[in-house]
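Yeah, one chain of the complex is gone here, protein chain that is, but the others are all in their spots.
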Amino acid sequence: MHPAPSVILFTVLSGLGFGFLAALGLGIVQPAGWAAFALWGLGYGLAVGGLLASTTHLGRPDRAWRAFSQWRSSWLSREGIAAVATLLMLAPVALSDWLGLGWSRWPGIIGAVLALATIGTTSMIYAQLKTVPRWNHWTTPAQFFAFALAGGAMLAGQGAWAVILLVILAASLVAHWYFGDRRFAEVGATMGSATGLGALGAVSVFDPAHTAGNYLLREMIYVVGRKHVAKLRVLALVLACLIPGLILLAVAHPMATAAAVLTHLIGAFAARWLFFAQAEHVVGLYYGKR
Amino acid sequence: MTQVRLNTSPKVSDEIRRTTCYMCACRCGINVHLKDGRVSYIEGNRDHPVNKGVLCAKGASGIMQVTAPSRLRAPLRRVGPRGSGAFEEISWDEALDLAVKWMKPLRDTAPEKLAFFTGRDQSQSLTGWWAQAFGTPNYAAHGGFCSVNMAAGGIYTIGGAFWEFGQPDWDRTKLFVLFGVAEDHDSNPIKIGLGKLKARGGRVIGVNPIRSGYNAVADDWFGITPGTDGLLIVSLIHCLLEAGKVDLPYLAQFTNAPLLVVNDGPEKGMILKNAESQPFVIDRRTGQPAPWDGKGVEPDLGATWQGHRTVFQHMAERYLSPDYAPEAVADRCGIPAARIRSLAAELARVAFDEAFVLNQPWTDFRGNRHASMPGRPVSFHAMRGISAHSNGFQTARALHLLQIVLGTVEVPGGYRLKPPYPKPVDAHPTPHAISTPGKPLPGPHLGYVRSPEQLAVDVNGNPLRIDKAFSWENPFSAHGLMHMLIPNAHAGDPYRIDTLFLYMANMAWNSSMNTAEVMRMLTDKDADGEYVIPRIIYSDAYASEMVAYADLILPDTTYLERHDCISLLDRPISEPGAAGDSIRWPVVEPDRDVRGFQSVLLDLGARLGLPGMVNEDGSPKFADYADYIVNHLRRPGVGPLIGWRGDGSDAGRGAPNPQQLNRYIENGGFFQAHVPEEGAFYKPWNAEYQDWAVKIGLYETPQPYLFSIWSEPMRRFQAAAEGIGPIQPPDHLRDRLKQAMDPLPTWYPPFGQETAADYPIHALTQRPMDMYHSWGSQNAWLRQIRGRNYLYLPTKIWTEQGFAEGDYARLTSPTGTIVAPVAHMAALNDNTVWTWNAIGKRKGAWALDEAAPEATTGFLLNHLIPECLPGDGRLSNSDPVTGQAAWFDLRVRIERVGPRPHAEPAFGPIPRVVPQGMERAHPSSDALGVSSGDPRRAAQPTRSGGGLQR
Partner (left out) sequence: MTCLPAKTDKKLGLAIDLDTCVGCNACVTACKGWNDQGYGAPLSDQNPYGADPSGTFLNRVHSYQVQPADAAAITVNFPRSCLHCDDAPCVTVCPTGASYKRAEDGIVLVNEDACIGCGLCAWACPYGARELDAVAGVMKKCTLCVDRIYNENLPEEDREPACVRSCPTGARHFGDFADPDSKVSRLTAERGGFALMPEMGTNPVNRYLPPRKKDALDASPLAPLLDIKATGFAGWLDRMLGKI
């Protein structure tokens, strides 16, 4: 799959944002005054920024509002609704924290649940796709939740929890790669089943349909940069989990937390790039490519 | 939620205009939909006899051809060095005055100094007539470069050919055997036929080194070694004779098998004649001579009379030779002997065990009445794959002989000819080549030679034509040798010319044998600084590679902006059961300063005062081509079109009808005159058919004839080569004439075998079904389908040399070297490589980006093909009988060179004569259906040919 920067930005930033908003909503940290403004602002900024980034991926962003209508069947629609509901539900808590209004924190609890639901819906957009066997696996939501929770905990300054969650994240990444590398074969789609000609013999491409490029090749049959996969996986683990964990264990200072989060983010981008670039869509079988 | 309400009956278009396609040579009927005066959609015409509603990829992309940015826009005159691209736009009057200024003195002093050759045009009865009126002997179309072996091999044998001049009886045939590449001629009819056959569960057998296209759907594939088709065919004949599985009654009645061959003396090898100069047969009933066309005569195939034996005996003796046993030919053909025997058995099984009769009585030319029409459901088709070899003519003859011994020509279930065929060789003209200043040529240029005195040579045996057609080098070159035009003109062999006048022939690229050489010849100068070929006038609709090399460019229209006639005088759209012709008419008007070439030619003719093109007072006889189509008479009552003549009720013969074109337009652009049912089969011998053919003007008198298993015209040349007769060939050609002019179909190895050890691989091209020659690359849709070509390598070569995806290979022939991208093909003869033809383009041509894949990784095999055979004498690399370009004789060796960014040779860009295309045109700014108000729609160009920038 084409690792579109807009989608990588969206999933990483909004994942982190909703994870942090969940922490804020649960009151794990309870900032006040301008600190509250800054922290809630950071959470909202990450979540909303990510959402906005995702709209640049659309062919017709002017119609993005239509995406709220199909909650009954569409994970993408559910994600939009959950995201907006989260942001709305948490707004009074944020306002209350900022202005010291002392309003009930119950909406915060509900908002936190909604934030987690949002992360779940985002992950399900990918995990539901049978056409991308690597994604169509429990490790996809596991990875998304682990990223959100670990990132949220880091931002919330919960060093110990964050370290535990980073370990879980590392495990979820390794699991995603381990199972992911086997998923395509497990699902069993082959050039033989794609063409229905497998019973006759070994199928290979003679002439591609059209020698010119097309949307499918660009979007779904992205094969650039895969040879760096092993290196990138190590880099992702080191940057997203190992170094932030070590920093958090070594130093308890807001600047250290910031450094840990930034390193984590770079690692998260690498992991997410891999998430897309390594994902092989079954349509590639028609082109003899994966 | 409720479902979106959809308008499922949107308006389709404002108007449909029905005309004839010209995206290739197939001539299908098309419905051109128009919206707001612009072409919006093109589909096949269901009523049309050729395509019956279907349409190929090219036809359905016509809208992108009519709006292509490569269209020439105005007449151009060269102002810089040739090939520099320095042109100035001039008016039509200036252009025509200049052409007349160049041509007129030639006509008055030396008409042969004008050479007029056309490419894939469909108006050869006009262009030939014009050239005849001009008086030059140097006229032909591109048939010599294309497939004259098919045409001539057929006409000299069965009085008709494959190509599109006949077709299998698709409704009844059960076994269809396809030889060679055949995917760009008669393409929709063959596809329709294959579909019918498949739907009935019939069997298709493909004999082709390459299993793609039609061969991909073949039930059985014989991946033959190129150039050995003739050997396989005679081996099949061997098997059939050995088993006695031949149609003896058919041979006895309809072929020259029972005629007697002179045994000895000066007439040795000629058909024995009686005192009245008529051939005769031995009647089985009496054992005595009887007229060949006598009623009730039962010809004896096994007769020997006064020492003279029948053709049948000669034939049987030759093909029964153990030299032709499958076991003897298998290795050379690359096909196991058992499979050859199996194929022969299948042919025999279907031809004889599945024979049937149509309950249709008929009368033959002898006056014998037959109660029914026996049918044999085996049919064949072939095209360039067998013919573009130096043994192609004999191979085509051999394939017709195979059809004949099976008794499957012109019978139900077999191969059927289309009017004006069948037509015996003797009913064709002979070539005319003696020019007289200021006078027309005494007869047509092209024809069918029967004996050495009909050659186009002077008293010393030197060629009269610039292409040396109809000379001892290629006596039966019925379509000329366009591929030798520029090399010969450049070499001054046989003489120099002054003006080269070309129409729709991309000689500076894929329509020449050796492209780089031809480009050099076109710009080469004499010691005195003049171009060796002093003047070049070129007409084309598009910015092809050739345009840059012309001195004067006459821009043609596209096919939807013009009149044309697809005439029975030329290559009509007949069906086996109907004579048919058709027209094109301007369904849209040109938006540029261009004119249909045929109208320009008539205008030029009038300005030159050519006979037939001016009235007595010197004024132009025809206003334009449309006027000519309606009013020109070739013979009394016979004009370009057969439909709605006279008062509108005459077919075939009749006075010109001013309403004729309107009647064609009302009828969808075509006319058909149906063969009476009793005349539908056995046409060469069927009295009902013969009378009908005379009635509609195909001939002046009935022309029944016998199929020529033994070819007397060929024997006359062979005899001359043996030293018999007063007119003798040059000594250096005797040996090859003796071999090539064998009166019985034969096989000899293609020329160039001596290099086989160093160049063990055969290199071929195929024409894709979705591209027509070079035209497709300028088409925004078609070039997305096939904008790159690869050299396909068989598994054996691929693995032996360790090729991988992305690799290039160096291909070397005795003539040159190319470097080209490769791909693997499993279903391919082990010793054959191939590519799609004419995908490679010169940078800067066809209004494409210079970085277009066609111009970077695209490549041609032409650089590997020589114009002349090795050795002295500039002998054309062609079939020695017909002069057909033998490009499939190409042999190469191959080596892996790893990944490359660009194919070689890489030529520099040619200067543009039109700006590079940027956006494609759009049929309509208002789409049908649901969507509207889309702000991005404004970005979609709506002007035809819009968005150009320099």
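When the chains are written out, they are named A and B in that same order, and each has its own residue count from 1.
Note that in this section a residue touches a chain if its C-beta (ideal position, glycine included) is under 8 Å from a C-beta of that chain, and two chains touch if they have at least 3 such contacts.
Since this is a predicted model, take the numbers as computed values, not measurements.
Engineer: Specify the residue from the set A:A67, A:A85, A:V113 or A:A259 that touches the hidden chain.
Structural biologist: From the options A:A67, A:A85, A:V113 or A:A259, the contact with the absent chain belongs to A:A67.
Engineer: Which residue from B:A60, B:A95, B:A651 or B:A680 sits in contact with the chain not drawn here?
Structural biologist: In the complete complex, the chain left out is touched by residue B:A60.
Engineer: Given that one chain is not shown, which residue among B:R107, B:R120, B:H185 or B:K245 touches it?
Structural biologist: With B:R107, B:R120, B:H185 or B:K245 as choices, the missing chain is touched by B:K245.
Engineer: Would you mind spotting which of B:E89, B:E346 or B:E904 touches the chain that isn't drawn?
Structural biologist: B:E346
Engineer: Which listed residue (B:A852, B:L875, B:V892 or B:I910) would be found touching the missing chain in the intact complex?
Structural biologist: B:A852
Engineer: Tell me, which residues in chain B touch the chain that this view leaves out?
Structural biologist: On the side of chain B, residues 1-4, 6-12, 35, 40-44, 46, 51, 53-61, 63, 69, 183, 187-188, 191-192, 194-196, 198-199, 203, 205, 211-221, 223, 239-245, 248-249, 252, 284, 300-302, 313, 316-317, 320, 338-339, 341-346, 348-349, 769-770, 778, 780-785, 787, 795, 825-827, 847-849, 851-853, 856, 916-920, 922-924, 927-931, 934, 936-937, 939-940 touch the unshown chain.
Engineer: Spell out the interface residues on chain A facing the chain that's missing from view.
Structural biologist: Residues touching the hidden chain, for chain A, are 1, 57-61, 63-64, 66-70, 72-77, 80, 125, 128-132, 187-189, 191, 193-197, 200-210, 212-216, 218-220, 281-283, 286-287.
Here is the rule we use: only the chains that are shown with their structure count from here on.
Engineer: Can you give the whole-Å distance between the Cα centres of chain A and chain B?
Structural biologist: Each chain's C-alpha centroid was found; their separation is 62 Å.
Engineer: Applying the document's contact rule, which stretches of chain B touch chain A when the two form their complex?
Structural biologist: Chain B reaches chain A through residues 212, 783-788, 824-827, 853.
Engineer: So in the complex, the part of chain A that touches chain B is made up of which residues?
Structural biologist: Its residues touching chain B are 204, 206, 209-212.
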